[in-house]
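Quick one: this structure, given as structure tokens, is what I'll be asking you about.
Removed: one protein chain of the complex. Kept in place: all other protein chains.
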Amino acid sequence: MTLVLLVFIPLAGGLIAGWMGGKDSTACRWISLGALGLDALLALGLAFHYLGGSGNPGDSRWFIEWSQPWIPQFGISFHFAMDGLSLVMVLLTLFLGLIGVGASWTEIQERVGFFHFNFLWILSGVLGVFLAMDLFLFFFFWEVMLVPMYLLIRIWGHENRRYAAVKFFLFTQASGLLMLISIVALALLHPGNGQGVTFDYNVFLQNPLHGPAAKWIMLGFFVAFATKLPAFPFHPWLADAHTEAPTAGSIILAGILLKTGAYGMLRFILPLFPTAVHEFSTTAMILGVIGILYAAILAFAQDDMKRLVAYTSVSHMGFVLLGIFAGTDFALKGVVIQMICHGLSAGAQFMLVGALYERIHTRDMRKMGGLWDAIPGFGVATMFFAMASLGLPGLGNFVAEFMILVGSFQVAPKLTILATLGLIAATLYSLRLIRRAFHGPRQDEKAYPDLTLRERALNGAFALGLIWLGVYPQPAINAVTPTLKSIQSSAATPMAEHNAISGESQ
Amino acid sequence: MTFAFYLFSCIAILATAMVVTSRHPVHGLLYLVVSFLAVASVFYVLGAPFIALLEVIVYAGAIMVLFVFMIMMLNLGPNVASEESQFLRPSVWVGPSLLCLVLFVEMIYVVVSGEPSATAAASEIDPKQVGVALIGKYYLAVEFASMLLLAGIVAAYHLGKRSLPDETTEEAIQ
Amino acid sequence: MLNLLWTIPVFPFLGFLILLFFGERLPRKILALVGAGSVGVSAAVTSLVAYAFITNPPEGHAFHQVLWTWISVGDFHPQIAFYLDALALVMAGVVTGVGFLIHVYSIEYMGTDKDFARFFACMNLFVFAMLVLVLADNLLLLYIGWEGVGLCSYLLIGFWYREPANCTAAQKAFIVTRVGDTVMAIGFFLLVVQLGTLDVQGLMERAQSEWGPASGMATLAALLLLGGAVGKSGQLPLQTWLPDAMAGPTPVSALIHAATMVTAGVYLIARTHVLFELSSTAMMAVAVVGCLTLLLAGFSALVQTDIKRVLAYSTISQIGYMFLALGVGAWSAAMFHFMTHAFFKALLFLAAGGVIHALHDEQNMFKMGGLWKQLPVVFWTFLIGSAALAGIPLIDAGFYSKDAILWAAYSSEHGSFLLWLGAWIGAIMTSIYTFRMVFISFFGEAKNHVHHKPGLTILIPLIILAALSLVAGFIELPHNMGHIQMFSHFMGTAFESAGEHAQTMAEPGGEAMFQILAGVGSLAGVLIAWWFFLKNPASADSLASTPTGSRLHHFWKSGWGFDAFYDKVFVQPFRWISEVNKADIVDGFYSAIAGATQLTHSVLSLTQTGRVRWYAAWVTVGSVMILGALLFK
Amino acid sequence: MTVLPVNGGLVLAAGLFAIGLLGVLVRRNLLYTLMCVEIMMNAAGLAFVVAGAKWGQPDGQVFFIFILTVAAAEVAVGLALVNQIYRRFHTLDNDSTSSMRG
Partner (left out) sequence: MTSTDFLSLLPFIVLSVLILALMGEISYRRDHALVAWTTLGGFLATLVSVLVASQASPHTQEPLLVVDGFGLFFIALLVLASLPVAALAKDYLEKRPGYREEFYMLLCTATLGGMILVSAIHFATVFIGLELLTLSLFGMIAYTRTSGRSIEAGIKYLVLAAISSSFLIFGLALIYFELGGMGFAEVLEAVKGGDHRETVLLAGLALTLVGAGFKLALVPFHMWTPDIYEGAPAPVTAYIATASKGAMTAVLLRLYLMGGKEMPTGLWIALALIAVASMFAGNLLALLQENIKRILAYSSISHLGYLLVAFLAGGTYAVEAVVYYLVAYMATSLGAFGVVSVLANKSGEIEELDDYRGLGWRHPFQGGVLTAMLLSLAGIPLTAGFVGKFYLVAAGVDGSTWWLLFFLVLNSAIGLYYYLRVVATLYDVNQKEESTFSPLALSGGVVLAILTLVVIGFGVLPGPFIAWIRDHLT
């Protein structure tokens, strides 16, 4: 029951905030903050309860499960379940949600109620995605989180928000529909558990599908998750969506929505279609590496700061794709850490760019220069998160990228060497960002206010998260170990032999 | 017997062709009446005297009279004829006639193809049998046909009435 | 006492945190105290630990202190742990000692600068990162230090960020070292995948047991580590960033680009020497890289006009010597040269800084001159440093450390005559450009007058360093000159597994002959420098103006054309591709689809003409098609 | 009695149908359109009567009666509409009634 509460508290909060919005705007900001805070407390309570504080959960994979029949004719049920992976993702979602509300405190002025309504609706959609264990319910939440995001970009976005909003929606929705066909095909073609059609995840987990049908179904899933990730050929929507979204939108878009793609791959593609994944893994890894390098080159050339950070997200997600389809124990754990760290570092960078936009009213780096004099606090923060995004050791991103690259080195050494070039490319675009914005001569002599206390607190929270994961990532790794072990064991394919060094008992 | 059939068929085809190509609406109408009469006689040849009669009374009689009234009311004089002539340039004819020809050929192919199934002997179906069917087997359909006529009347009444004082046309308003 | 080891890096880190968060609010005096003080305390603790380590060395001559487990995935459990042995102790000692002196020096040197707090914060962070690098017990923790120092060098080179040239130099430094780091990272992946651990000691045992001598895998791993070392230490393929790094303040150049960071590569190879010993090709590669670099840097230093660039090229050259020593297996000789080099190179940089400070930021040697009268202390300390650098026989530390390397280059079993010859020519070149620098900047007529004399806080570090440059040599005398080999014995404990056999192999007589040759070479260099640059400078200019001479002059000045080459081969193509593809071709593909759909819309909407007959025509066409389909299909 | 020319009847029906259709497509005067629609309806009715005759069942003729009622009702409504159009647009050209397009 707590899971249902977890998913629907933000929605309730959103409704109240939407309703209050008309009257006074500050009230609905506090309501949404309250709703998210309550939800975060609930999630933390679950975390401490199940992770036993010391960060190594018991061997049973699912912490809690809750199921209620919804459309019995099709064997569809409200089936929520939480394990290590979804717990970590839920915590990240709520953390970034709180930050998002904090970041848009001064930015959103008109129709604040409706903004918070949409914002919280997205969050409950995402929470639903992370907790849904019934494929139909998963698709239901997958689509539910799109419409409010579209409205968020469309109404509160920047200059050409119309184009960006439509592009975002079409890309994700079209690929989502492909996934719908795959889900239904999987449900109908799968022998099921004897009582006719079912959409339950565990049924598909027990005896995964093999043969050519599995290949096509897996491709349907892959296209949807790759578009959301975004992987190489499906990535163009991200740059526009990020550039035009309001700060809070960008934070959760980069922080969480991209992770639903990666989460989907981990949860649905790897365990449900082992043979198909094995044949497809090399192509997917190649796509990942292309994604890393191609997006890095793109990021290097951008003039718009937000667009640059958006392409960096594509590059980081290239690592995730590489790691997932490498499939080794190292890589999968690295992927989870990367998802968290990228959420933090990209979220922080977007927040900073948003705050900068509030001050100098432009995101075009050609009009910036030497801002370190005017706003040194900003300089330090941007430098810190730029270093995080280029994978400076001591911060979470490095640990994640190191583990992913080691994991994929076991499976495909040559590809990994190409991917490691991505680290150099990351340095190029991060330094260019700092160089063009903060170094060099000043272009105008106006005085700008430096980071306010609120902004310092938010940046501090992000920085602490990254340092904690950089220096002591073990609790996060332990939380997801049982999930990843079962993902690997069900994906008991030739890939598993490569885990010679990790000595995982298959 | 069959000679009469073919004679009337030719008359019907010719009359309808004249209807379509006539310039003056009244000429068209008259050719149409001739065509309906020819079709009525075909019915008669085919052994459906009741239907032939109905055709003459309703089609040739009632409907054509309605048309004549309409032409009189709108006093479509010679000016309409001249307007018609420039409408009927040969280029207008080519496309549609090709299309209808193809349709006609397809239909002919359908009718002619394959061995003709057994044709019953020419027996006449007298009005009594039709009456029995109408009242017996199709009684419900007749009821609903009456509903149909009711709908027709209401619609024609509403659309035909003089405009009420407050009903200035929309064009006048804009 | 030994378990105070972890406090050594923590003190500078505390200093960094204080300066970062309270930098603006504290007055300058306290900032200086915190900045220099933290490194000072760390130096004190190091000396205490050193004393404890030397008096009663822990068993196995190494002390291992674990703080916590960093990551644990499968069998791979890197820990945040510190490992102290002779090698680490020497490195830590030099880093904290010289570091403290430089911090004291920069209190006055940077006294007038607005971003005083930011400078000391970065310097403290650098010392912390360097100590982590030096004391790390596994390569992953070393990598944190490794990248940390890279970051600090980037921050400090670009300290005066308003000047675009500085920013480009900083960026260049960070990117080039990052290339090296990435190569090293690939090395780490190889080690993790093949040997399952990155813990240095464990790595060494497993490498020896699993790979054995002359195994391809060992060579590959060693070469990859060499790639990283080359990047950080500014050796042959990746040395272009070091001369440009002089854009930073002089104490930075002294600390980072002379004494400590650039020798990180040497430390890495020394630390993983067992791996290198497994493959002779890797050793040969290190030696060749060292030899070539020292020659190349030597010739370039000869033609520089900026005093700091001369010192930069000389640093590259001296590290070339250390790589040569490592390449031929003379581990303790390399570390001895590292120590002496740290002292006299830091001294030279600080003295040069004093001169620049005095002449109000004038760095061009030809605009100085006649300063020996106006800045006597600076002159004498600079002269001692130059003597040590040139290796003037018997009186200074440079001679002993360089001689040991020259001797090892010839005598050890990896060494060869060719390597010795290159090293010897390099030694001559070194003394020529060193004394060319001395004569041009300190002698001749005074072209520039001194604004204000450097204060005590600048002069005291100079004097201490000068003393060290002289005294340091005597703790490691060659065999034929006396039996004081304290340093090599001490270092031997760190390398005993490799068996310090190189030293004793050749017969004593031969060594004396090589010492004489080395001494004669350096003195000859001084004479040549005196003849060309003091006696009649015109002859140097006439030599430079001949057609071949001027081309050679320009070629050497630009660092043997490496910069232009890299620019043309790597930088321009990358910029061109990214500029061309700025609007993302893949995006073009999708907008083409959108355009096509909208085009079909406008074409289709033409069919809705609004005329009944057109619609009726389409009904007929429809029926004809369906009839046709059903009949003829 | 001789054999019923049923096939001929169908051919006649098809011919009349095609000519009626041609009239609708070509003639721009609304009256003519309505007249041609009547021709098509009549042709369809003829086809039914022919079919009925072939099978000797009265159903064909009953169906013709229904077609008749429908045609009559249609003409009534059609002409009422033609009247409205003439009063509004003062012309019977059915291309004038094409203001809605695109």
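Letters A, B, C and D mark the chains as written, and numbering starts fresh at 1 in each.
The working rule: a residue touches a chain if its C-beta (ideal position, glycine included) is under 8 Å from a C-beta of that chain, and two chains touch if they have at least 3 such contacts.
Computed from a predicted model, the values in this text were never measured in an experiment.
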| item | value |
| --- | --- |
| Displayed partners of the chain not shown (whole complex) | A, B, C, D |
| Touch criterion as defined above, residue of A:Ala12, A:Ala27 or A:Leu180 at the omitted chain | A:Leu180 |
| Residues of chain C (touch criterion as defined above) contacting the omitted chain | 597-598, 600-602, 604-605, 607-608, 610, 612, 614-616, 618-619, 621-623, 625-627, 629-631, 633 |
| Residues from chain B at the interface with the omitted partner, ascending | 106-107, 109-111, 113-115, 117, 137-138, 140-141, 143-145, 147-148, 150-152, 154-155, 157-159, 161, 163-164, 166-171, 173 |
| Interface with the undisplayed chain - residues on chain A | 69-74, 110-111, 136, 139-141, 143-144, 146-147, 150-151, 154-155, 162, 165-166, 169-170, 173-174, 177-178, 180-181, 184-185, 188-189 |
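Rule of thumb we're sticking to: only the chains that are shown with their structure count from here on.
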| item | value |
| --- | --- |
| Chain A and chain C: spacing of chain centres that average the CA atoms, whole Å | 38 |
| Approximate Å spacing (C-alpha centroids) for the pair chain B, chain D | 5 |
| Separation of mean Cα positions, chain C and chain B [Å, integer] | 102 |
| Of all residues in chain B, the ones touching two or more other chains | 95-96, 99-100, 103 |
| Chain C residues counted as touching two or more neighbouring chains | 613, 617, 620 |
| Residues on chain A engaged by chain C in the complex (per definition of touch) | 232-233, 235-236, 239, 297-298, 300-302, 329-330, 333, 370, 372-373, 380, 387, 392-394, 398-399, 402-403, 405-406, 409-410, 416-417, 420-421, 423-424, 427-428, 431-432, 435, 438-442, 471-474, 477, 499, 501-504 |
| Contact set on chain B toward chain D in their complex | 1-2, 5-6, 9, 12-13, 16-17, 19-20, 25, 28-29, 32, 35-36, 39, 42-43, 46-48, 50-51, 54-55, 58-59, 62-63, 66-67, 70-71, 73-74, 76, 80, 83-84, 87-88, 92-93, 95-97, 99-101, 103-104, 107-108, 111-112, 116, 119-123, 125, 129-130, 132-134, 137-138, 141, 145, 148-149, 151-153, 155-156, 159-160, 169, 171 |
| Of chain D, residues touching chain C in the complex | 21, 24-26, 28, 33, 94-95, 97-102 |
